[in-house]
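Other chains dropped; remaining ones untouched in position.
Read from first to last, the chains carry the letters A and B; within each, the first residue is number 1.
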Amino acid sequence: FHPHTAKMWSCMKNFFTYETTKSVVVKSWTIGIINRIVQLIIISYFIGWVFIWEKAYQVRDTAIESSVMTKVKGFGNYNNRVMDVADYVTPTQGGSVFCIITKMITTENQVQGYCPETEKYNCTKDSDCTKYRHRPGGYGIFTGNCVPFKTNISMCEIKGWCPAEIDTIKTEPMNDVENFTIFIKNSIRFPTFNYTKGNFLPSITNEYIKTCNFNKEKDIYCPIFKVGDILKNAEQNFTQLADMGGVIGIMISWMCDLDKSDDECKPLYSFTRLDAMSQQNNVSPGYNFRFAKYYKMENGTDYRTLVKAFAIRFDVIVNGNAGKFNMIPTIINMVAAFTSVGVGTVLCDIILLNFLKGAEQYKAKKFEEVSDNPLDIQSNGLYHSQLSLRHTHFKSSDSGAFSIDHFS
Amino acid sequence: FHPHTAKMWSCMKNFFTYETTKSVVVKSWTIGIINRIVQLIIISYFIGWVFIWEKAYQVRDTAIESSVMTKVKGFGNYNNRVMDVADYVTPTQGGSVFCIITKMITTENQVQGYCPETEKYNCTKDSDCTKYRHRPGGYGIFTGNCVPFKTNISMCEIKGWCPAEIDTIKTEPMNDVENFTIFIKNSIRFPTFNYTKGNFLPSITNEYIKTCNFNKEKDIYCPIFKVGDILKNAEQNFTQLADMGGVIGIMISWMCDLDKSDDECKPLYSFTRLDAMSQQNNVSPGYNFRFAKYYKMENGTDYRTLVKAFAIRFDVIVNGNAGKFNMIPTIINMVAAFTSVGVGTVLCDIILLNFLKGAEQYKAKKFEEVSDNPLDIQSNGLYHSQLSLRHTHFKSSDSGAFSIDHFS
């Protein structure tokens, strides 16, 4: 051979070698059984928890695309009028968030002008009001004058929409709301798997849908919900909620294992009160808002009807999580499982080298010493067993951290 | 030395030692090549998949902050009127969800009162209706009376907004909707990197924006979308959708590699039908909702115009994912890569100890035995090669689990 070629060859020969760790096989019932039990626990954990429970062999998609349409049905008697959907639902578009108005304080025929305040700003003479001048009051901007409000009562005058609302009127909520039904149409899509599904299961017939009502025990896939049932499931009291207003969450959860039959990917409905704070805290409880309907007189003057509406707001919240078998996570997790089996060695080493009868002997076998002190090396070769024993002696104080080293 | 100091010194000396595994270097072409190939595959996987494809060296931010403004433009002829944005878009605020009304069933001049039902509740005498009394019907609450509806037809009477809507009227949708344009202004921010961007690319001039239309091939960054084009991209039929209503998703996806030039962080538009269920299922297809406009007569009586609107709802959904180089994930993944290279040993050990010529010899080198039975130890020392062979013999049935042990 040419010397250069020889070197190349030798280099390659050295490259294509295989290194494996030298192992000590300990033939002992005690440590053998411990070892296998630890390995069994680790394997059980991986099979049970990681693979079966967490389904680590699947690719997951949580970025669910969802579209919600809602439709409320029912008629309510309120103030001797029959109210329908267009009257009591807002916003009207039938989206995932909507309010059902349960109580209204209506102030009709408001026009821009001057009128007395209706609350708190009592006065007897103009000078009582001058300090408020040009500052905002409860229902408008103060003019600084004191004007009669009711017999014997005067209030500071405001500029704004007049007459001002009288907020303190007690009115009854519309109790029919409890019997209203909410129809929810929910389509979902898992983009990763291009999987589309809706909350009308194929098993549901047209006839069924016309008559059914969601029921937590019997009709868990009926997409029509009675308001009263929703509140019951959310553990809320209708009377109180209708009186003060509140926010109810209708959660639709899609947990789908796409390795199973398509029929098993079903919605799960749950209900909770979202503004739970309102119950705990007395500061500004409930849910209400103001809106106005605008009209015009024949002469072109604007006037409006102001409504302070107490409402139950419903938020339909959709979340989902689909999984499907995929090679990549399966391989990664199997490798992790195999790797983790070796973790048991740490524990077994601690036991073997410290607590087992004959620990010194195992140490002597497991550890070989090499020192940068030439003298030590020699003695190492000659008095191997003796050295190991000594070694053992000192090491015992370091067993924890020490044992970890072996394992890598 | 003082004996205490000596002990301390010895203790420290024992602490500052280094343990490394004793290795067997196998000089065999077969296993050497297998070993290097397995290592190459693992390294390729890490470089190719983990680093290049998954960009594991980057910190990711998926908590995108987004603001969407929309503006619809176009005029539609409907019932001999010209409809503009304020007429056919709802809600009007130009947010990320809006409806374009394509068809309307209008019932004008409704007042609170008594009138016959318009559907299903035919009757000939009052007693036909008494069973419904005080119960909700299609358009109001039944009074229990039977009243004439049309010539020869009587219906049960309701109390509510009268006259009741006649839902069954066939009307044509507003076909001009197909030519309407939707202008979308989308600003995003990745809070982790404080990176802000908008969907108006710097390369887009004022002139261009005034005249362009989004086109999946040519103008993929034009923020103006023709309704017809959106439906075509979502593979929907305009006529059908305009007639029944539906929900279309406009997805804006921001996948940004912030290590690259700022210009490469661009929006990607895609379109899908969100209420796909409506197509599969005949139960309550499409999308419609009811709203009312309220008016007042001179004498103060309320009346309203009820509209049942069929609409195309558009949901602009923004999602994003930005990555930027960061030391911490780089180090973590490099360590994981190095660590995983060792996983190859498991496979190689299985081959080496079971399938290779001279497997017994390799086992003899790799495994050393130690037993808690003193007799075994002695024989171990004396008949090493023989023992190993025996060992080999029994082990062969356990090669899988066995080989895994070595590796940790």
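Please note the rule applied: contacts are C-beta pairs under 8 Å (C-beta built on N, C-alpha and C of every residue); 3 or more make two chains touch, one makes a residue touch a chain.
Since we're looking at a predicted model, the values are computed, not measured.
Q: If you can see 2 copies, how many does the complete assembly in this structure contain?
A: Copy number for the complete assembly, per this file: 3.
In the analysis below, only the chains that are shown with their structure count from here on.
Q: Please tell me the distance, in whole Å, between the geometric centres of chain A and chain B computed from their C-alpha atoms.
A: Measuring from centre to centre gives 16 Å for this pair.
Q: Provide the residue numbers of chain B that touch chain A in the complex, in ascending order.
A: 10-11, 14-15, 19, 21-29, 31-36, 49, 90-91, 97, 99, 112, 136, 139-141, 159-161, 247, 249, 251, 272, 274-278, 280-284, 287-292, 294-296, 298, 300, 304, 306, 311, 313, 315, 317, 319, 340, 343, 345-346, 348-349, 352, 365-373, 376-377, 391, 401, 404-408
Q: Inside the complex, what are the residues of chain A that reach chain B?
A: Touching chain B: residues 13, 15-30, 39, 63, 65-67, 69, 71, 73-75, 77, 81-82, 84-87, 91-95, 108-109, 183, 185-187, 189, 196-200, 204, 206, 209, 293, 295, 298, 328, 335, 338-339, 341-343, 345, 356-358, 361-362, 365, 367-368, 391, 394-395, 397-398, 402, 405-408 of chain A.
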